[in-house]
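For this depiction, one protein chain was excluded, whereas all remaining protein chains were kept in their positions.
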Amino acid sequence: MAKPMKVRARNADGVTDVRILMRHDMESGQRKNSDGDIIPAHHIQNVTVRHQQKVVLFAQWGPAVSKNPYLAFKFEGGTPGDPIEVTWVDNKGDSRTDETMIK
Amino acid sequence: MRSRAVVLCVAAVVLGICASAGGYAQTTMDEIMRYREMLKEANPAELLELEGEELWATPAGPNNATLEACDLGLGPGVLKGAYARLPRYFPDTDKVQDAESRIVTCMMQLQGFTRKDAIRGWHKPGSKNEALVTFVATQSRGDVIDVPATHPREAEMHRVGQELFYRRSGPLDFACSTCHGLDDRRIRLQELPNLSTKEGAQTSMSQWPAYRVSQGVVWTMQRRLIDCIRQMRWPEPEFLSDTVVALQVYMQNNASGVVLEAPGIKR
Partner (left out) sequence: MDLERRTFVRTAGSAGILAFLVARGFLTVGDARADLWNKPAFDAESLEDAIDILVNSPAAESPEVVIVAPEIAENGAVVPVGVVAKLDGVESIAILCEKNPHPLAAIYEIPPGTLADVKTRVKMAETSHVVVLVKAGGRIHMARKEIKVTRGGCGG
């Protein structure tokens, strides 16, 4: 089961700063196991961040994004108390959605 | 001739290109420090802290109880500052305990786990033991490490820890102090703190538990010390053993007075 993200959103001077830590192995598809077989790539493919239903960031990721990924960005607007919703979907169809309030 | 060379070098400094032989290493270390600072912006250890927080408050074990009443030395349920004062003597177990061992005691007393079940799989990356320790440690972030080792049992463990730190043993005739008892030592690019000094111990102990970027996992002090001992080719101590607790009393005592910044970021 996908584990919770840590999502922080803080508004200052009309700009909301969003910082997200996700728990995911982001298996590169380059490593071999003890039998010498390639361990298949397993990684987050898409991240969607919404502020009040509106998409404020959409990401496409390959397996070169680091394990336990970090994503930070800023958008104009947002007021303290507004919900920020983050969803990721990986290449095996697993997904996770977490929500936080803007501070 | 010589003065001309000096002038040239001064000019070069102004242009920022006077890379002396000694300058390169300094620039390298500066850039590595910058790298670590950038990672500190969001430490993946916070994810394990989240898991630990959930484990702490979720009923589990034969008693279906949470750990919220756990006494880490400052009274039942008091988390703030507790980690910064460990290891310490606990009358109920008649032992000097660190965070790892005290949490296991709470899992046994409150939740009814056997010791075996409480530590099962502790060594697996992101284990429940390490998640709980990470959560507990971060509740003391900003508190000053304070392990005076004044109780007779703590003083005894301090002496044992100090003795172990300097004791040369094993097939390599190695001691902790071989690498960590001198200033300015390093392994490849990793500088080694001199843990026998206050400054060195403070630099190091203020950062644990830490996220190790080389492994992508959090290590707590128990794991750090067990692995150090393994690398010295000493017999590997068991999880929660007095050997590891004694070394922690020695190092935390040396580090006392520094603000805990855990979780840190390590190579």
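Letters are used for the chains, namely A and B, taken in the order the chains are written, and counting of residues starts over at 1 for each.
In this section, contacts are C-beta pairs under 8 Å (C-beta built on N, C-alpha and C of every residue); 3 or more make two chains touch, one makes a residue touch a chain.
Predicted model, so just to flag it, every value in this text is computed and none were measured.
Asker: Using the definition of touch stated at the top, determine which of A:Ser66, A:Thr79 or A:Ser95 touches the missing chain.
Answerer: Checking each option in A:Ser66, A:Thr79 or A:Ser95, the one touching the absent chain turns out to be A:Ser66.
Asker: Extract the touching residues of chain A with respect to the undisplayed chain.
Answerer: Touch set of chain A with respect to the missing chain: 15, 26, 28, 30-31, 45-46, 48, 53-67, 69-77.
Asker: Which chain B residues touch the hidden chain?
Answerer: Missing-chain contacts on chain B: residues 28, 31-32, 34-36, 38-39, 41, 188-189, 213-216, 267.
One rule holds for everything that comes next: only the chains that are shown with their structure count from here on.
Asker: In their complex, what parts of chain A are in touch with chain B?
Answerer: Interface residues on the chain A side: 3-6, 19, 21-23, 66-68, 70, 72.
Asker: Spell out the part of chain B that touches chain A in their complex, as residue ranges.
Answerer: Its residues touching chain A are 41-42, 44, 46-47, 50-51, 216.
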